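All protein chains but one are shown in place.
And now, chain A:
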């Protein structure tokens, strides 16, 4: 560490340059949010002023109260988003946990082939499968239900979940399980009472990753598989701010920001584990 400090010391000019470059990079990443926030504070008529104004004196939080009136179902949409993402996460984990354990610990025929098969699903994830899924969901009578948005989400996230959790489970020392076996515990008991408690941080990381992805995926499934207004998740519901005559941009931005609060809160609380957990798998290979 000492030698490293000496090695990596920057001159003042280099430090300033580094911060400037980081500022530009962060500006690119945060510009849309910044502009969404500023827009949500502007009264609508302000948006039409010429010439363009970056700042204004008449900022207010009115959009945050008015938006619930303009789009009466807004609260419902936000609830739907959270409900769908939570259901997807819960169901995905039920499938992922046992499978990931098997891939991390057990030996069986077709192990690497089936794992590769799961990963191949990632390749078709998203829009490629929309058409066949549309037909399957229609056949099952699931179009225009919550299931139409939950089932595809689960299918596409199982592979990711298995992949992430497996690399986490592999890092838990085998000796602890061996000890339980020696004491006569069954595999199932060991899985429940020894492995899962030890894997809790990993389960959280994978769960959060799945939740964030599920929250993000909703749009495409919603616009394709669901015509029921009451069941729309927020990303699709946002488009109701686009009216016949005008777009209430400021309220739309306010709603978008409020709608991402749940996932941002989850992320901020757990980002430390999340970043560490995600990258652990990458470094290994």
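The rule is short, and it goes like this: contacts are C-beta pairs under 8 Å (C-beta built on N, C-alpha and C of every residue); 3 or more make two chains touch, one makes a residue touch a chain; residues count from 1.
The rule is simple: contacts and distances are computed from a predicted model.
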Would you mind picking the UniProt name of the chain not drawn here, from "Anti-sigma factor", "ABC transporter permease protein", "Membrane protein" or "NADPH-dependent 2,4-dienoyl-CoA reductase/sulfur reductase-like enzyme"?
"ABC transporter permease protein"
Which of these, A:41, A:71 or A:99, touches the one chain of the complex that we don't see?
A:99
Out of A:88, A:149, A:164 or A:256, only one touches the absent chain, namely A:256
If the hidden chain were put back, which of A:43, A:75 or A:132 would touch it?
A:132
Omitted-chain footprint on chain A covers residues 3-5, 7-8, 10, 15, 18-19, 21-22, 25-26, 28-33, 35-36, 39, 47-48, 51-54, 94-96, 98-99, 101-103, 106-109, 111, 114, 117-118, 121-136, 151-152, 154-155, 158-159, 162, 178, 181-182, 187, 212, 215-220, 224, 234-236, 238, 249, 252-253, 256, 259-260, 263-264, 267-268, 271, 275, 278-280, 282-283, 285
